[in-house]
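All protein chains but one are shown at their positions in the complex.
Now for chain A:
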Amino acid sequence: MLGFMRGQPLLSTVIHREKMAAAPVMMPYFGQQISSKSDLVPDWTRQEVSTGTTIMAVEYDGGVVIGADSRTTTGAYIANRVTDKLTRIHNKIYCCRSGSAADTQAIAEIVAYQLGFHSIELDEPPLVETAANLFRASCYRYREELTAGILVAGWDKRKGGQVYSVPIGGMLVRQPVSVGGSGSTYIYGFMDANYKPGMNKEQCMELTAAALSLAMERDGSSGGVVRLASISEEGVERRVILGNQLPKFSTH
């Protein structure tokens, strides 16, 4: 509400702060919340927590492989360096979260509840398409208020392994391979060149690990460890690849 009036007075406060502080942390002023002009509390404590992120999901015959980095940032500070962005929605349906941490956590928990209820009523494991539509319903209805880019992936009996992309704005589209998050821009080319239909599970795992490593190397908002999961009829298998074990690519 105070938004349109805040420009002028707070600008002067920012200048004042930079002169006062002995060793100022040079932070560009992003702040969007109402906050008191306290010089003692630095900017990044008031910024929203975002999963900067690189996320990826690949279909193969018999299941899906999903992967994500593990960095959550508030401004330039890494709030959590071991985040798990692969969130369980149901036994064999997971989602990869990117965008605002609060928004995606809230949506994922709501959809998990709705899907769990639906599955009990149905007395059957739910379809991946159902989960994707529940995400789309929330993301589209509240599109003005939310910042959430989600990949829904899983296995069901009807269509096997499926990947659905629900980007910011609330579109829903099924794709054999999908990437998301701020780091995804760096790996579209790698993806287009290296993905081939008919890969098996291990090949998909290697492709995902390689793609995520490349994105984490270039994107400041992505980093930490690589979390992988494969979902198939047999169940869910989770893996973690630590920093020193990541595939290495060097430009020189």
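Keep in mind that, in the parts below, a contact is a pair of C-beta atoms (placed from the backbone, for glycine too) under 8 Å apart; a residue touches a chain by one contact, two chains touch by 3 or more; residues count from 1.
Here, contacts and distances are computed from a predicted model.
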item	value
Complex member absent from the view - protein name from UniProt, among "5-demethoxyubiquinone hydroxylase, mitochondrial", "Proteasome subunit beta", "DELLA protein" or "Small ribosomal subunit protein uS2m"	"Proteasome subunit beta"
Contact with the hidden chain (one of A:V82, A:L122, A:V173 or A:V240)	A:V82
Of A:T87, A:S100, A:S119 or A:Q162, the residue in touch with the unshown chain	A:S100
Absent chain, residues of chain A that touch it	1-2, 5, 8-9, 12, 33-42, 45-46, 48-49, 72, 74, 77, 79-80, 82-83, 100-102, 105-106, 109, 145
